[in-house]
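Missing here: one protein chain of the complex. Every other protein chain is in place.
First chain written, first letter: the chains are A, B and C, and each begins at residue 1.
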């Protein structure tokens, strides 16, 4: 297998840059559509989280499994989720990955190693742990990576899955995206610790905190954990500190977040930072940035058009596929 | 309120000695009855755990709440559970605390601060936490103490309740009785840590390990935690290391436990140890021991007879009390 | 016409807020637990302004831990408090299932101790919210002895039944149909009132046929009844309001009068509430029946997301009319 290097090279950096930009472009468009009343569904934006979304996911290899939550559309892009798929699923069309059956943000594709999550948080922590169990039982060198927010770590599923992965020595990288809020609730109302990663001690596994707005750091630490897991080193709990730069969902103006806090975090925008880094490295310049803007804008426009022109499913499809025949 | 001293005096020591002896005598009789085919129900014996059962519970004051599990009958004795009640409930009689409706080991009485547990472990960790919330909301200086085994700590309820108690600063003393087995399962198949108490860090609360066969230590540490909680100091996780000296339940010969291990722990029998201590302190002598044997033997015999002579409930009682009218 | 004297209409969701507010004011042992119910006022804004009025000791924000905080509510209830738990969507109640069915539901039976608590949450479909934000969990809980389950269909009952639930000494599941939140309104009595838990209500009288229903389907039934009237069929609409325990008497009286019954429910078909009501009628009202008991319900599938799928899934007025036609032939 052609495993990605621990230290990302030029190709890796450019790939990641593209996915971050694509993710942001898709979300900006979704937001416009939502505000224009074009979407029947809720939207959960990951704006501001692009570094950890892309960095962690990009650290996986083809056979691995990523289990995102409602907010992690961007994490799925490096694994092959397309803008078309995002829009057709939000537009609830017949040709979407869930054929209009699943909710807008809850899609996946096993062939690409993408679990389609449910709303209950963090139910896919145990489920991804089970994928890792299958890998271990079959002697496959594959890794599972579930994501969840800091809020979700208060639930029993977090505890049970970390403990199970620890006891069974499973190849799981548990990623917690600590974006400062669970809906309107700040972390201090959810837990007494300031670092979720400290909870790793309770399972005798490594706990790592990364700057969730620094994609190189996110990628490096995720990659280390992934390869450690792949080599039989067991699970890791990786916490990324970042900020949810939008409301919980499209309808939420997030008045409970102070303007200063948003301004502060805007200074740390993960894409701006990465662009500076790439420019310093000589891997990007003004033209490159412009070209990328054009590329993702076009991709998004094309995808949106495709979705809008796609048909809805027929009503009677409501009762198909309940069972595997 | 006449709060018990942190350092137990003669009265406290003698009380505790009585409860330990009474607990053991009841259990020995239950075991005989079970083996004689006289019980329709399962029995879960706490033999070997008398020090933590009595020590922790005795550290509570009248208004406090104790929430035991299936194995913790002995812990209820210091709070007023009687031998008669133990036998009538095991014999499923109409005059038992559950009127023949609940299972043998699952009884309680709110007036005495005893929650009647369910089988699902450790469901009463959250429930006891809720009692503590009520105390806090009403400004009452009362404490809740749920018990569970080391096996039960793998479940989500453990995590959720410790986290809730921590975040809300509730007066709860979480006691984990680590008796070496969960049914047939040893702790290393349940968790990677050797001390459950370390999990306290995950909630930023104190975690304490005690010798679960040393009643003075059990009482002292429990008392400290209880009074800390009462004074607004928040929850504690208290782990007692001990040994389940019988099978999981009456039917289980526990062949999976080595004879040596049992022999080793028999040397540390909590009652023997306490008797030595009391003798050294001049609080007990041969006669005192004999008198106690007589006292508890008689108490048990009388209680058993009472239970045997008590009537069963009438069949149609099966449908009463489903609701509070 | 001047609107000055027109009495103010109260929406279903306002009715719920009012019930909570009034009970919090009335009884200091009442308090609320839930996610984002404080400052934010709750996901659907049911508790907007509550934190200011009642403070953080009565309006307590919760981490994501349904099993934990439902268990906590049980413990507080055992200590004499009257907790009201808000689950953000009724769907998430599945995460606290064990505490509800094993601890809360069986407590009084075993110990005779009261567990006065209400768990409420927004249920039901029609909002294009997909499989995890549209479920109707009432059928599960109506199969758990020791619980009572309420699904109000009007603003009046939403208020009166919630107040009754808060005062009741048993664990109660109260599912608010979120499709109705801002879609139904009515003028409520000015004086305080409570409704009787366990009593159905004839929302429309009729003589040819009975529709037994509840929740959002009450509106569907009333619309269908209206239409049927114009083709000469007189339909009676029985709103169960409490789906467990079921008010047999009102149902059987109506069927005795009309001799024909349709069970209308938004929940999935197999073992939805209508199955139980049908079984009750088939046993205790059999003598009165002139035709089969027809069920109009969602099919056995998750709630789909896409509008055409959801419209197919949720019973529509036309589906009810087709059933009325079928049954009128008998």
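By our rule, a contact is a pair of C-beta atoms (placed from the backbone, for glycine too) under 8 Å apart; a residue touches a chain by one contact, two chains touch by 3 or more.
From a predicted model like this one, the values you see are computed outputs, not experimental measurements.
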Contacts of the hidden chain among displayed chains = A, B, C
Among the options B:43, B:177, B:191 or B:238, which residue touches the chain absent from this view?
-> B:191
From the list B:102, B:126 or B:207, which touches the chain that is not on show?
-> B:102
Full-complex contact with the absent chain, from A:128, A:148 or A:304 | A:128
Interface with the unshown chain - residue positions in chain A = 65, 97-98, 101-102, 106-110, 115-116, 118-120, 123-135, 137-138, 144, 156-157, 160-161, 163-164, 167-168, 321-324
Where chain B meets the left-out chain, the residues are 40-42, 92-94, 98, 100-104, 106, 118-121, 151-152, 154-156, 182-185, 189-191, 256, 312-319, 322
Contact set of chain C toward the excluded chain (per top definition) | 91, 94-95, 97-98, 101-102, 105-106, 109-110, 131-132, 139-140, 142-143, 145-146, 244-246, 263, 268, 270-276, 278-279, 281-284, 286-287, 289, 291-295, 299-302, 304
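As a working rule, only the chains that are shown with their structure count from here on.
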When the centre of a chain is set as the mean of its C-alpha atoms, what distance in Å lies between chain A and chain C?
-> 36
Could you give the separation in Å between the centres of chain A and chain B, each centre being the mean of its C-alpha atoms?
-> 46
For chain C, write out the residues touching at least two other chains, lowest number first.
-> 63, 65, 67-68
Any chance you could list the residues of chain B touching two or more other chains?
-> 156-157, 160, 163, 167
